[in-house]
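The structure follows.
Heads up, one of the protein chains got dropped from this complex, but the rest are sitting where they should.
Chain naming follows the written order as A and B, and within any one chain the residues start at number 1.
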Amino acid sequence: MASSESYPDDLKYHPEHDWARIDGDEAVLGVTWYAQDALGELVHYEAPDVGSTVSKDSSYGEVESVKAVSDLISPLSGEVLEVNAKVVDAPETVNDDPYGDGWLIRIRMSSPDELEQLLDVAAYKKVLDEA
Amino acid sequence: MSFLSLTASDRDEMLAAIGVSSIDELFRDIPQGVRYGRELDIAPALTESELQRHMEELAGKNIVDEVCFLGAGIYDHYVPAVVDAVLQRGELLTAYTPYQPEMSQGVLQAIFEYQTAICELTGMDVSNASGYDGTTVAADACFVAKHATGRSKIVVTEATNPQVRQVIKTYAPGFGLEIVEVPHEGGVTDPDRVREAAVDAAAVIFQQPNFFGNLENAPELAAAANDAGAMPIAHVDLVSLGVLEAPGEYGCAMAIGEGQSAGNAMSYGGPHYGFLAARNDYIRRLPGRIVGETVDAAGERGYVLTLQTREQHIRREKATSNITTNQTLLALAGLVHLSLLGPQGLRELGETCMALRAYAQTALASAGLEAVFPEKATFKEFAVRTGRPAREALAAARAKGIYAGYPLGRDYAGLDDALLVAVTEKRTVDEIDRLAEALS
Partner (left out) sequence: MKLIYEKSQAGRRGLGVPKPDLPVPEVPPELARKSPPRLPELAEPEVLRHFTKLSTRNFGIDTGFYPLGSCTMKYNPRVNERIVGIPGFANLHPLVEDDAAQGALELEWHLQEILREVTGLDAVSLQPAAGSQGELTGLMLFRAYFKDKGEDEQRRKIVIPDTAHGTNPASVTMAGYELTPVKTDARGNIDVEDLRGKVDEHTAGLMLTNPSTLGLFDENIEEIRDIFHSIGALMYYDGANLNAVCGISRPGDMGFDVVHINLHKTFSQPHGGGGPGGGPIAVRANLEPFLPVPVVVQDGAGFRLEYDRPKTIGKVRAFSGPFGVFVRSYAFIRSYGPGLKEMSEVAVLNANYILARLKDAYDLPFDRLCMHEFVLSARSLKKEHGVSALDVAKRLMDYGFHPPTIYFPLIVPEALMIEPTESEAKETLDEFIDAMLAIAREGAESPELLHDAPHDRPVRRLDEVRAAKNPVVRYRFEEHPVEHGAGSRQLEAQKGA
């Protein structure tokens, strides 16, 4: 059911175990394999509203397993363009495919220079080693 | 000490296994400066028979043989023997909170059945496993309303139980709430006044029947709240819900109340149980435990605590409440009582209360006592003017072995001569005749 551990090279990472896939001036955000493994099977996704604003390092929503709640920390600032309805309906999608079908929101970045502060996969793996 | 098994030889073996020479050594981490160096100043231990004697002496100093017409939120209803028998089952009485569901299917299923009963009675979709009492569930409901609507104003009717209002006001500063009261007019609440007050309110809380025993125009009060975008929250009497409409049927968002009338002895105010039920929209904001149905590894139906992420042990400072220990055993007592009554029995219970109450109203009117709120429909309680300070009337009746009612002047202006008289199914025509005679 759950996927095997992986951290794609083409993504940017945040130390709170979130990832960003950059697409022009937009970004798709989600949580990493480590995050979904620590939480266990997800049962609920509290998503932000489309059109609302997210801020770098702040919470934009929550995911819950049976035993834990986790804030979703945004790696970037921007406006929410789309929420992944598939995850709202079936939160376990994040466990099965955290980087593909398990994406959480798509934003239009308001401050693209924030990208410089994000971690590449090697730096993120270092964060994991210390965890 | 007969609660302790430890013998001297047990102690010596255990100390040896630990590797210390005395019990005192086990406390070596406690700094000398905070040691209590003397014997506790408590009376010497009593054996069980001495204890029984002492407690009977204490109980004997309470007066419980005056015929009880006192209500005002707690009522002298009959508690059936089967309730006591169930509560004395050690597996229920001495069980912990059912966090380990495989050890606790009895309690979990019972709570699920209780939640079902509360939903049925109130017309709501989800009930929690109980709150502390009928006053704190009102505070809980305010917390839900604030977070659900984003508004901080709570409207509550003056005709709602004074202790409920007092508790809401005590919780309000911490919750950041503004509390606005709508005065009663002639013993009931005007829906137009509520409509005005409810602008920008998170919720409107009203009691049905209200504290005076009068029936409010509950559907109109709920409509007034809904019109203003506020959540209508009805504070109701469980044993009235065989004859009075369920709050869910007339537009309420939540239903709360004191459950004592179903299944609990009066016991000088507790322990009892508060119930709290809501529309499904609010399920994730509900405080308190909720039991849900599931299956086990063999596909058999079973029950577990669910949506625990709302609660303090997971969500901590963002929890929907800090509540942990609740009133489960008392709520189970309520479930047993309601299960014995069934729908027909509950209806008859309501009807008997109303029939005796009507007889009492007539008897007291004939004895020269005016109704405080004439022509108002009531359930099991009503207010009368005694023609003198209420305390004097009360004393006169007590001298004749009747506890006539609650002096309303304690809580409401202009009612210093008024008593709130409650009539339950335990009262008889004879007792009511005596009440009338004692107050005339």
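The definition used in the following text is that a residue touches a chain if its C-beta (ideal position, glycine included) is under 8 Å from a C-beta of that chain, and two chains touch if they have at least 3 such contacts.
Since this is a predicted model, take the numbers as computed values, not measurements.
The omitted chain makes contact with just one of the residues B:Ala141, B:Ile233, B:Leu276 or B:Val291: B:Val291.
Touching residues on chain A toward the chain that is not drawn are 41, 43-44, 64-67, 91.
By definition in this document, only the chains that are shown with their structure count from here on.
Chain A and chain B have centres, each the mean of its CA atoms, that are 45 Å apart.
Residues of chain A that touch chain B in their complex: 44, 64-69. Chain B meets chain A in the complex at residues 284, 308-309, 314-315, 318.
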